[in-house]
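Apart from one protein chain that is not included, each protein chain of the complex appears where it belongs.
Let's turn to subunit A:
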Amino acid sequence: MSHEPALSTGAIGVEAVSMTKRFGDFTALDEVTLNVRPGTFHALLGENGAGKSTLVKCIMGFYHATEGGLLVDGHEAFVRDPVDAQKLGLGMVYQHFTLVPALTGAENLLISRADAPGVINWRAENARLEAFLDKMPFRVPLDRPTSRLAAGEKQKLEILKQLYLGSRFLILDEPTSVLTPAEADEVLGHVRALCEAGEISVLMITHKFREVTQFADDVSVLRRGKLTGSGPVSDLSHDDMAQMMMGHQPERKEINRTQTKGDTVLSLRGARASDRSGLKSIDIEALDVAAGEILGIAGVSGNGQTELMEMLTGQRRLLGGEIRVKDQPYGASRAEATALKVRYLPEEPLQNACASRMSVAENLAFRLFDHGADGRPKLWKNTRQILDNAKARIAEFNVKTTSPHSPIAALSGGNVQRAVLARELTGDVDLLIVANPCFGLDFAAVAAIRGRILEARNKGVAVLLISEDLDEILELSDRIVVMSEGRIAFETAAATADTAEIGTYMAGHA
């Protein structure tokens, strides 16, 4: 370590003893006991709202447990705030990046130190950072603004930051939710290696069983604030864990693929646009989606998927080529989208497809409030129609909301996703463009959303699915293309798809 750590180095164990946390009448955490042994990788499983975040926030001092205590390295510890936690050697890597985008990696590391010097001697600091990096199993370029790093590199830098700060117990909050499978394996492999070297102990919040079996030593499962099981990973099967997590086997609605491929609905020819940095270009030579098929676009994040989505929604100017829907030029105006029956489910729908402070009912009415049943524009809004529509959609798509009048921002992620999908799939739809529909959702919501997309396909809708989750692409698609460096690198039928082959194209090595 370059600067003097407060304590000696090496992994420490942390034990939460019978921790309870109540918010008013609501018990978020109910006598949970959890022991992370020094130098082990402990996974914390649970659905959204199971109390995982509450538990780690109690450990880190964001919340104070109503009852119960915390043992750090065998001693009782009172953690008043995250600064206290850091002094004890506890660090947390958040689900969303806490790096400052405009600062370089080196600047980010330095400013996060409590003892950052008043005047920084960059030559000396850079030398020390180099020496620190040399001891680490992985490297991240520190000389460029972190906004220019890929998601995987950012996540690695977050972990490096914690190690740099001298954390010897690390909480990772869904660290792989923004990473591709390959990146996730790499990052977790490094973390695992650090555990085995006795440098750190890790508590990782996750949804993904695969990561638990592959990397964790122990697992604890929370359900509705209670500990429903824990033990060494080697003793538990996926089914056991699912049982503890869900209380029952998750229901998976299997829909057979019925409809066969119809006419081409969406076609891109030579469509070009500049990417977000403005330095590179997105160039889609030819891309077709036919009625009754799901075309999956796989790729490592940051290879032009976001830009492609923006081109299709009219948010990014085309520099050349064209987009046609049902053989008509398509510019993604509201009138064109209505006439050609194009619907969208963008990623992070609360931000990109909702007015977050407006009510669920109003959000559900975005496609119908301004024209009557005859398609003619109308002046006065019809409150009754909006409310009736909302009630029908909420029931049909099983959206959990206290009332149609509550703001849509109050809904959980899965329910926002359901609500937007309800809006977009109502009425005649010929083309549905979807991006990362299941990002950050729990089991039940994922199954429901995927079921709806398949159902739409079977009704003859052409579906373009852009997703960074390869499993999702493989599960849903009829045909798969891989996007790499802003171009279509590879195409294959899903039935005969070879995951390894797709992986090499995703990584840009082929």
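Following the convention adopted for this analysis, a residue touches a chain if its C-beta (ideal position, glycine included) is under 8 Å from a C-beta of that chain, and two chains touch if they have at least 3 such contacts; residues count from 1.
FYI, contacts and distances are computed from a predicted model.
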Which of "Inner-membrane translocator", "Molybdopterin dehydrogenase", "Thiol reductant ABC exporter CydC subunit" or "Fe-S cluster assembly protein SufD" matches, in UniProt, the chain that is not displayed: "Inner-membrane translocator"
Selected residue (touches chain absent from view) among A:R316, A:R452 or A:R479: A:R316
Selected residue (touches chain absent from view) among A:V14, A:V32, A:V79 or A:L99: A:L99
Chain not shown: contacting residue from A:L90, A:L110, A:L142 or A:L476: A:L110
Hidden-chain contact residue, picked from the options A:V119, A:A335, A:A373 or A:A500: A:V119
Positions on subunit A where the hidden chain makes contact: 82-83, 94, 98-103, 107, 110-112, 114, 116-120, 122, 274, 278, 316-317
